[in-house]
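Removed: one protein chain of the complex. Kept in place: all other protein chains.
So that you can tell them apart, the chains are marked A, B, C, D, E, F and G in the order they are listed, and the count of residues begins at 1 in each.
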Amino acid sequence: MAAKPHRLHQMASVLSSAKKPRMMSTNSSMKEEFAKHADYLNQLNDKRERVVKASRDVTMNSKKVIFQVHRANKDNREEVLSKAEKDLAAVTEQFMSRLVKELKGNDFWKLRRAYTFAVQEYVEAATFCRFCRKGSLLDLKEINSTLLQLSDQYEEPLQINALDYLLGLADLTGELMRLAIGRISDGEVEYAEKICRFVQDIYRELTLLAPIMDDNADMKKKMETMLQSVMKIENACFSVHVRGSEYIPLLGTNDVDYSFMGLPDFDS
Amino acid sequence: MAAKPHRLHQMASVLSSAKKPRMMSTNSSMKEEFAKHADYLNQLNDKRERVVKASRDVTMNSKKVIFQVHRANKDNREEVLSKAEKDLAAVTEQFMSRLVKELKGNDFWKLRRAYTFAVQEYVEAATFCRFCRKGSLLDLKEINSTLLQLSDQYEEPLQINALDYLLGLADLTGELMRLAIGRISDGEVEYAEKICRFVQDIYRELTLLAPIMDDNADMKKKMETMLQSVMKIENACFSVHVRGSEYIPLLGTNDVDYSFMGLPDFDS
Amino acid sequence: YSMETQFEHFRAQMEESGNIRERIRSVASEIESALRVMHAGLLLVHQSLSAAEVLKKANAQIEVLRVLYDRLAQILSECPGQYYRYHSDWRSETQTAVSLLAFSQWLETGSLLTHAEAENKLGCLCFMSNELPRYVVNQVTAGDYDCPRNVLKFLTELHSAFRMLNLRNDFLRKKFDGMKYDLRRVEEVYYDVKIRGLAPAESTT
Amino acid sequence: YSMETQFEHFRAQMEESGNIRERIRSVASEIESALRVMHAGLLLVHQSLSAAEVLKKANAQIEVLRVLYDRLAQILSECPGQYYRYHSDWRSETQTAVSLLAFSQWLETGSLLTHAEAENKLGCLCFMSNELPRYVVNQVTAGDYDCPRNVLKFLTELHSAFRMLNLRNDFLRKKFDGMKYDLRRVEEVYYDVKIRGLAPAESTT
Amino acid sequence: YSMETQFEHFRAQMEESGNIRERIRSVASEIESALRVMHAGLLLVHQSLSAAEVLKKANAQIEVLRVLYDRLAQILSECPGQYYRYHSDWRSETQTAVSLLAFSQWLETGSLLTHAEAENKLGCLCFMSNELPRYVVNQVTAGDYDCPRNVLKFLTELHSAFRMLNLRNDFLRKKFDGMKYDLRRVEEVYYDVKIRGLAPAESTT
Amino acid sequence: YSMETQFEHFRAQMEESGNIRERIRSVASEIESALRVMHAGLLLVHQSLSAAEVLKKANAQIEVLRVLYDRLAQILSECPGQYYRYHSDWRSETQTAVSLLAFSQWLETGSLLTHAEAENKLGCLCFMSNELPRYVVNQVTAGDYDCPRNVLKFLTELHSAFRMLNLRNDFLRKKFDGMKYDLRRVEEVYYDVKIRGLAPAESTT
Amino acid sequence: YSMETQFEHFRAQMEESGNIRERIRSVASEIESALRVMHAGLLLVHQSLSAAEVLKKANAQIEVLRVLYDRLAQILSECPGQYYRYHSDWRSETQTAVSLLAFSQWLETGSLLTHAEAENKLGCLCFMSNELPRYVVNQVTAGDYDCPRNVLKFLTELHSAFRMLNLRNDFLRKKFDGMKYDLRRVEEVYYDVKIRGLAPAESTT
Partner (left out) sequence: YSMETQFEHFRAQMEESGNIRERIRSVASEIESALRVMHAGLLLVHQSLSAAEVLKKANAQIEVLRVLYDRLAQILSECPGQYYRYHSDWRSETQTAVSLLAFSQWLETGSLLTHAEAENKLGCLCFMSNELPRYVVNQVTAGDYDCPRNVLKFLTELHSAFRMLNLRNDFLRKKFDGMKYDLRRVEEVYYDVKIRGLAPAESTT
């Protein structure tokens, strides 16, 4: 916890004692010190490798969860979502737990580059499942409380930080765009409009946040993609709306039957 | 072996039978076919993941072998090199064998991007060990015969291709440059000159080969780095030579004592 | 001298594979020519020529393609195990070929081509789905009000089959995303036709 | 409204860490100023001032640095566990700091600084080795013929210790490659001095 | 001593301009914060809030901006003739500011903001046109079928006015090229509404 | 002295070709100005001005262009055999010129401009096809329901003609691929008009 | 009409600043030509021509430059307060100019040019330091063993003076970092001369 500032105190103490020489010029003592450094570097590299490998597993399996959720339609919703949630739980228990095990204390920020994409993908999958289930945003606190359960035996449990959460959320909007187009095809126009408002809200909120995030180059790029997604949903909703509003002299009726849109009445 | 052109014959046979319709329009038969595709894609992705992971292990451990070789000097040569060779054998048996197992048949070229850097690093380590041991170039045939022993139980054993071998060789010259500078410091000027000629030969031969290699953008970049390495060695040899040739009126002697160069006569 | 011998050997190898690549590229370029003619023929479907006429033109090229693919297979059989090494040199032509074949077979029989390599085939189906909205729009313009329903049924099935796949974030996933829009467009045309009472009564298939 | 609340919370978090970052940067910039003065002082060693005089100037800054590092440690202690989050904001200054301290301690005692974080320390040793060829050349020019042998001994040991490490292909490996050239240069100077009979007889250390 | 005196003089000059730059950047960063809030407020217009409500939120920031721009003007007045020296430090913020002001004024009055530095303003007007296609789409979805015609009229005029400028400035030309796509999109939305008989009858202008 | 003589000769050669290039660029820049005015005039067609009015504005620039091209021809005639040497300095302007001429001739006569250098012209025809979807959309909005059918006929023919070319040139191929989208969009507008019974009955041609 | 009026005003403003920029660029290009000749003259110093001869050639260009800078000042005086607006159009030429002037004055008097805009001048001094190692190497080859000590003294002073500046400007800082290598190289040449007993005895200054 306070492990690191302590190193800085050490730095300060070296500074105040710089005049009292610590003899270390014999060959053997230098060798000894470097043997320790060699150990440290080897261990750090090994750990980074393990983190990278666990991250690849998290990424790949989170992607599978997302594909699974996309398989849902009006008829199979419950079954498909349950499977997706089960798979997500498996990702958490099998692979996120490995990350949790490695990333204690300072390694969390130090090795962030090695795992950040995996955590983002995991956030994407988890929030996507939740939206499809309840239509609401799974918040970071809840995700982190799930992770907490994996790591009660460690003193400093891995907690996803707000940055990775927000980056994952940005990707979520891409999946929601796909979902919205699919829902319209399935005749669920109101669901699509709900997605539209949800994504507009996220986009607006992130407009305020993106510029003040750490190292926000990635986020900037994602904001552009997100705007494209928002507009795709808006355009799809627009298209359904004008088509549905068309005054059809032939039928002589002007009422809008959205449920009729998109859903072909096949003998399926 | 002839497994793939066979697919093309199949393509040709589809072409010749295009007029005889094969009915497949029922929903269930399409589902069936796609279930097979889904299987195929899942398996391919899983295999790619395994190849990537094995490749990271090969890379990391090959790098360690190279560092080990650099630890050799006049006094500890035999011991250090033996350890490096043992480590290299371990890389071959533990990690290359995993690649060998995965990359049967067509996957060899299909997944090349996933493992090429690892194989290059392995070639770099193996040829570096050999040069330090015998002063000669370990050829591809010999490397491949080592791999053959790992895979007698499989019908199509992994054989490193000339492209990856040559790309690895290009990196080898960087290590040889480091070695040459170190050897001069250790007083082994003639050894450095030998390295110089060896690297000049490789560079010259690769001048002929690099432009006709498949997809040679990487190789082009490596050729530039290699030329820098060649020149660094040449400059170091030049520097030793002119310094050693200097006429010193004070000593009144003009004979060149290379062995005196660089090697400090400490009580080490 | 050992190093020279080995490099001489590599040089020979590279020159050989360079030659193979050149031969492959030359066949691929002939394939591309034949496909252009075939494609131009198939495109007439958007100008409301009858399927029969369109297919006659397209099928004329199939024999040409057969010969060319035999030649390609012959070359590849000379370098066993390196199928994927030269893949990029004939991949895109083959994707187009399969796409056009699939499209013409679908026009003829309403069924899907079987027996093609998985990745190729998936890409081609996406490509084919891209042509369908245009086809439907032009058919309706020409007065064929039955078409949207059939195409929609087919495309809906195709789309739902595709959803079974776990795609990486690559070329195929992008294509699949596009298929959603094709489906939407065909639905819209179906809706336009239906709401105006133009769609014929459904036969029981 | 839940989404708003969460984002409001994030906004507060980001603003807070933005403030911390700003405070860290401001301290880092003061550290940098102090280091510039210290460095300018140490550089006089190349103009053959006596080590004692050089060190007096350099040491004057050490107290300043101590206070600044206390302030930095104070800020970091306010955000436990995030040491590496802000690392890039004070890393390079700290590397310079350790380098200069190591160099001045080596000038004073001929021994190496102990107790520094591994990565920082390794980078600094490389940096320090970069200064040594210049130091040796200027010392010899000023008539101190004993210097090359001592520096060479030190640098040889340092280099051989470094060889124990497995470095990734990164910053540190490049620096270490540079150290080889520093070593070579010091050897050359030693050779120049020795061959002219200028080196003093070796004392038994 | 001459060289020292001269460098002392340089040091003073650089110190001074460095300080001014720092003060400008600090104001610019506060401006950016205010603009962020204003922008997020204006985005609500796409979610079918009434213009009045949207403007109330946006206008709250205008007073904040006024104060900040007064502070900026104050700093610049301290270094007469150097307006363009520090221009790059507050230019992009000012472009955003003018864009947002122009957009909110247009929402309020349907007319263009007047009085601003030419190049700055031009870039901003282009930028503002980016919001219009989205606005039109969402308004129609919300049932306002009159909107496309009005926006199209405004955008067509704006585009014609731009055409008359000789845009040598690359940045501006690129922005302007983008405006073409906005115009096209609005034309299409108007077309979609019109062809379905949804557009209200035009009043006689 | 030999080396000096040779370089003196080089200097003269480079000086000369540098001057020619400068003169060409200056004419090219005037051509660009004239084209901008002509383009602005032609764009009014999207605001439903009558073709006659639009053409009057455009044609005024044609004489200007004629004079400028005479000047360009004059310069090129001074360096026989080097037509292609300076091609890149006036190519893009000439492509725009041919595009605008082709578009204005099409507006006037419904037929294609003849007589122009092959590659240049082809690129321009593609470019011209880009304007047609916008033209059709705006004409229909303004109540001209006959327009889509005519434009579609023309574009279909143009597209077929292109298909027969073996486009090895990458730039051209890309432009041509874009034409497909224009065709598709015009087909859709025609569909919209037709399905609503707005299209006038076809005369028997 | 208001929008038109406003844009007419913009057009005029942009036209005017475009013209000024063009005039400035034309002068800048003439300055560049004169500097090239001057530079070629000064480079002869590396071929061991006497300083007097070298300076005669260089000084011939100084009058040319004076006239050109008068013209530049004239243009800038026409747009008061916009000095920095067009700065980037003549900045790099002016840096080269100051560099060459500083170098030729140093050759003549061994002292530094005074009176120039701070940032510009500093960049130039760094640039000038780049020529010195080459100068020293060639002088020693030509047998002038006194040169290294003088140059080293000058460069050491210059470097110390720079150290005292707080270089926030990135461009300048980079240039200055390069100066370190020049200093080091001159130190090494001095070392070479000294250790071989070639340096003349130091006079007591």
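By our rule, a residue touches a chain if its C-beta (ideal position, glycine included) is under 8 Å from a C-beta of that chain, and two chains touch if they have at least 3 such contacts.
Predicted model, so just to flag it, every value in this text is computed and none were measured.
Across F:A58, F:L72 or F:L122, the single residue that touches the chain missing here is F:L122.
Within the whole complex, the absent chain has one touching residue among B:K36, B:R77, B:R204 or B:K221, and that is B:R204. Mapped onto chain F, the footprint of the missing chain covers residues 2-4, 6-11, 13-15, 18, 80-85, 87, 111-112, 114, 118-119, 121-122, 157-158, 161-162, 164-169. In the full complex, chain B contacts the hidden chain through residues 197, 200, 203-205, 207-208, 211, 231, 234-235, 237-239, 241-243, 245-247.
Think of the hidden chain as still there; on chain G it touches residues 33, 36, 40, 43, 46-47, 134, 137-138, 140-141, 189, 192-193, 196, 198.
By our rule, only the chains that are shown with their structure count from here on.
The minimal number of chain-to-chain contact steps leading from chain F to chain G is 2.
Path length between chain B and chain F in the touching-chain graph (shortest route): 2. Ranked by distance of CA centroids from chain E, the top chain is B. Counting C-beta pairs in contact, the pair that comes out ahead of the other among E-F and B-C is B-C.
Interface matching across E-G or C-F places the copy of E-F, with more than half of contact pairs shared by residue number, at C-F.
Between chain C and chain E, the centres computed from C-alpha atoms are 47 Å apart.
Taking each chain's centre as the mean of its C-alpha atoms, chain A lies 33 Å from chain E. Residues of chain C in contact with at least two other chains: 164-168, 192, 196. Within chain B, contacts with two or more other chains are made by residues 27, 45, 268. Every pair of chains meeting the touch criterion is listed here: A-B, A-C, A-D, A-E, B-C, B-D, C-F, D-G, E-F, E-G.
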